[in-house]
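Note that one protein chain of the assembly has been removed; the remaining protein chains are unaltered in position.
Chain naming follows the written order as A and B, and within any one chain the residues start at number 1.
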Amino acid sequence: MNGSRQGESPSLVEVTGLCVEFGGLRAVDQLSFRLEGGAALALVGESGSGKSTVAAALLGLHRGTGARVGGSVQVAGIDVQRASDDELRRLRGGGAAMVFQDPLSSLDPYYAIGDQIAEVYRVHARGSRRAARARAVEVLDRVGIPDARRRSRSRPHEFSGGMRQRALIAMALACEPDLLIADEPTTALDVTVQAQILDLLHALREETGMGLLLVTHDVGVAAESVDEVLVMRHGRTVEHGPVGAVLGAPAQSYTRELLDAVPRVDAPRAPSAPAGEVVLEATGLRREFGRGKRAFAAVDDVSLTIRRGETLGVVGESGSGKTTLGRMLVGLLQPTAGEIKPGGGVRPEVQMVFQDPVSSLNPRRSVGESIADPLRARGEPDEGRVRGRVRELLERVGLEAAHYDRYPHEFSGGQRQRVGIARALAADPRVIVCDEPVSALDVTTQAQVVALLGELQRELGLALVFVAHDLAVVRQASDRVAVMRRGRIVESGPADEVYDNPQDPYTQQLLAAVPALDPGLAARRRAARREPAMV
Amino acid sequence: MTRLAGFVLRRAAGALITLFAISVIVYVVFYVTPGNVAQITCGPRCSPAQVHQVAEQLHLHDPLYERYWHFLQGLVVGQDYSTGTSVEHCPAPCLGLSYQSDQQVTRLILTKLPVSLSLVFGAMVLWLVLGVGTGVLSAWRRGRLTERLLTGITLAGVATPVFVIGLVLMIVVCGELELLPFPQYVAFTDDPEQWAWNLLLPWFSLALIEAAAFARLTRAAMLETLAEDHIRTFRAYGVGERSVIGRHALRGAFAPVIALNANNFGGAVGGAVLTETLFGLPGIGQELVHAVNVVDLPVVVGMVLVIGFFVVIANAVADVLYAVADRRVVLT
C-alpha cells in the first residue's frame, strides 16, 4: 500500500499557498513549506496562530466540515485536496499518522487499547483479527509499554498519562507511516514524562526513517526534536529555517520577541530587594482527602516560612500537592494537621490569584464589581471611594479605569489575569498566593504577567508564593524555591542554589528533563538521559 | 472483578435501605391520614363492630412505631388475623387484608401480576428496539431528510399521552380496520400465541411513547460522542463512517440508554396503569385504580409497595449494568 507513490514526488509533504477559512475567519493564510522524507519540521506559534489547523489540513480533516480550504497540499504523493474519499482514508493512518494532544480524550474510553490499535491496523492492512491483535501487541511493546500483551487488554483510564501517549504513538506506528504528525504531543504531560516521550519519538525516527511534523507552542520542545522550524503568527509564516539558525540568530523581530519571552531555566533571576521579616510560618502541614481505605495525604508534613518582599516558588509535577498547599495557605482548605502562624502576632491578609482566568471571574458581574468585592465586604460605605479605588487598581495592573463596567468575556486571558491580580490587591494583602498564574497564557503574555507581579512586589513589599509546574517560570519569578513531590518538600533553598546545584535526585531529574533551547545542548542531554534508566 | 462484586454488594445494600425507607414513608403517609383509618379501611358499609375489629387487627390503638413493627412482621414472617370466629393465616410477604373485597392483598396482587409483567416487559423489548434503532438511524443520516422526518415523528411521539395513542390505536385498528379483535387477556401458559396477539396493541400503545424518548436520547448521546476527541482520532486514522457510528458512537450511547431505561421504568409502570385501564386488562394497574376509587387502603398500600419494589430492583439492576458498561463508574 505504500509502494505506488515512490518517484511521483520527491517531497514527503509539499504545501503551497494553503489557506483555511472558518466562516469568514482566515485561520491559515498563504502558507507554503515542504518536508523531505525522514526529515523533521516543527510548526511553532502561540495560540491562534493556525498551527493545528495546518496539521489537520495535511490529512484533509477539514473535508465536509464547512471550512474553506485553498491552495495545494501533497502528502506522501497524494493530492489531499483532490483525492477521493477512499484515497484519503488510505492516506490517514497508512501514509501519514497523527498523534494528538490529550491522550485520554483521544482514545475511546470503552474499548481495550490493543483492540483500538488492531482496528486501525485492519483498516489499512487487511489481515485477520488475530494478526492485527499481534501487531498491536508488537507496537505497544516497541513504544515501551511493559508486559504489552497483558496491558493491551487495558482500557485507556487504566493507563497513566505518559503510557496513554505511548499507546497513541503505537497506534500511529501500527501501519508504518512515512510521516508522523504530532499535534502538541507533550503539552498535557509532566516535564519528566515529556522528556521520555520526546526521546521515544527521536528513537523511532532513527529506527524507521519516518518524517515528523511537530506542532507545538513550546520552543524548547521544538529545539529538542526537529531539524527545521517554521514560526507562525496569525496564520502566516514569520520565519522558516534550520532550527539552529532560527533559534540561535532569529532574523525576524517577532521570533526574537518570542524567544526573549521564553523563561530560561538556567538564567538567574534579576536580584531583588532583600527579604524582610517573616509574615507567615507554616509548620508540619498535612492535608488528607478521602476516608477509610482510600484516604491519602495530598500534603504531608510541609513546613515553610514566607517573608516580606520575597517570592517563594513552589514547583512540582501534577499530583505533587502544590495546589492543596496553596489553598491551605490562603485558608480555602483547612489542614488536617499542622498550623499556619502569622509572623508578627496578627494574621496578615492573604489573597490568591487563580490559575484559570476563565473560571476565576463571575461571568455575570462586571470586572469592577468583582474587584470591589473585598472593599464592600469589609464595609466601605462610600460608593465613590469604592469606585475610585477600583479604577486606581485597574490602572495599576495595566488596564484602563473605564474597564470597570465591562464583563469578563470581553477580555483576553492575560487581561483577565490582570483583573484577578487587581481583585487580590483590593484587599490590601501582605501575602498573595499565585496558583499557576501564567500556565494558561501564551509565553509573551506570561512574561508580562510575571513582570507585573515583580513590580507590584517591589512597590508594595508583598510576599508572594508562586505555585507552578513550569520550572523555568518558577526560576524567573522566585527568590527561594521549594520542590514538591508526592505531598512532601524534597528540596528547598535559594533559587540559584537549587537550580544550579540540585542535591535531591528528583530535582536533578526534573531539571535534566527541561527542554533546552539550544539544539546542540538538547542532543547532549538526550544522550546523557539515555544512560540511566528512567522511572 | 472483585471490585465489581463489591460494587454489586454495595448497590444491593443500598436498594434494601431504600426499600425499607419507602415502606416507612408509605406506611406513615397512608396510615396516619386525617380521618378514621379503621372506617376508611373497612369501607363505608361496615358496622361499628366491624370497624372496631379492624382497628384491633391493624393495632391502631398502639403507638405508631409498634403498628409499623406489626406491619413489617407481617411482611417478613407472615401474620394471623382473627376474624372472631376463625383465624386466617396470611403467609410471609403479608401485605394485610382487603376488608372490602375480603381477600389477602398478597394473593390479590399475585393473581394480577402476570398480566402487568407481560405488558411491561413485552413493551420494554419493543421500545428499546424501536427507540435505539430510530436513534441510530437519525445519527447516521444526520443533516438529511431522513433525520428531519424521524425527529418530527419522535417529537410527536413524545408529545402524545399514552392513553391518547392507545385510544386512537384501538379505534383505528380494532374498530375501523378490524385488523385485530379488541384485546382480551389470555394467559401465556394457556395459549402463548393468543397471549401475544392480544397484547400486541397494548404493547405498542405503551412502547411508542417510550420509544420516542429513547430515540431522542440515543440520537443526542451519539451526536455528543461524535463531537468527542476520540472520534477525531479514528477519523484521522481512516476508519470508515460505518465503524465510527456503529462501533464507537453507539458504544457511547450505551450507558445513557441504560440509565434512561431505569429512570423511565417508573414512568412506564404509570403508563401500564393507563394501558390496562384503557384495554381492560386485569393487571395490578387496573386493580390499583379500582382500589383508589373505592379507597381500599390495604390494597393501595400493598400495590404501591410492590410497584416500588420492582422499580427499586430495576434501578439497582440498571446501576450494575451501567457499571459493567462503563467500568470507570466503579472506581468513583
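The definition used in the following text is that a residue touches a chain if its C-beta (ideal position, glycine included) is under 8 Å from a C-beta of that chain, and two chains touch if they have at least 3 such contacts.
The definition used in the following text is that contacts and distances are computed from a predicted model.
The chain absent from the displayed complex carries the UniProt protein name "ABC transporter", chosen from "NADH-quinone oxidoreductase subunit E", "ABC transporter", "Cytochrome C" or "Peptidoglycan-associated lipoprotein".
Touch with the chain omitted from the figure is made, among B:125, B:159 or B:187, by B:159. The chain that is not drawn here is touched, among residues B:67, B:112 or B:232, by B:232. When the omitted chain is restored, the residue from A:44, A:61 or A:498 that touches it is A:61. Checked against the hidden chain, the listed residues A:119, A:436 or A:491 yield one contact partner: A:436. Within the whole complex, the absent chain has one touching residue among B:133, B:267 or B:282, and that is B:267. One chain of the complex is left out; on chain B, the residues touching it are 17-18, 21-22, 25, 29-30, 33-35, 40, 139, 142-143, 147-148, 151, 155-156, 158-164, 167-168, 170-171, 175, 219-220, 223-224, 226-229, 231-232, 235, 263, 266-267, 269-271, 273-274, 277, 288-289, 291-293, 295, 297, 300-301, 303-304, 307-308, 311-312, 315.
As for the chain not pictured, it touches chain A at residues 20, 22, 25, 27, 46-53, 56, 61-62, 64-67, 101-102, 184, 187-188, 190, 217, 298, 317-324, 327, 330-332, 351-352, 354-364, 370, 373-374, 377-378, 407-409, 412-415, 420, 423, 427, 436, 439-442, 445, 469.
Methods note: only the chains that are shown with their structure count from here on.
Distance from the chain A centre to the chain B centre is 51 Å, each centre being the mean of its Cα atoms. Residues 228-230, 232-240, 243, 247-248, 251-252, 254, 325-328, 331 of chain B touch chain A in their complex. Within the complex formed with chain B, the chain A residues making contact are 59, 61, 88-94, 97-98, 100, 102, 105-111, 119-120, 123-124, 155, 157, 168, 171.
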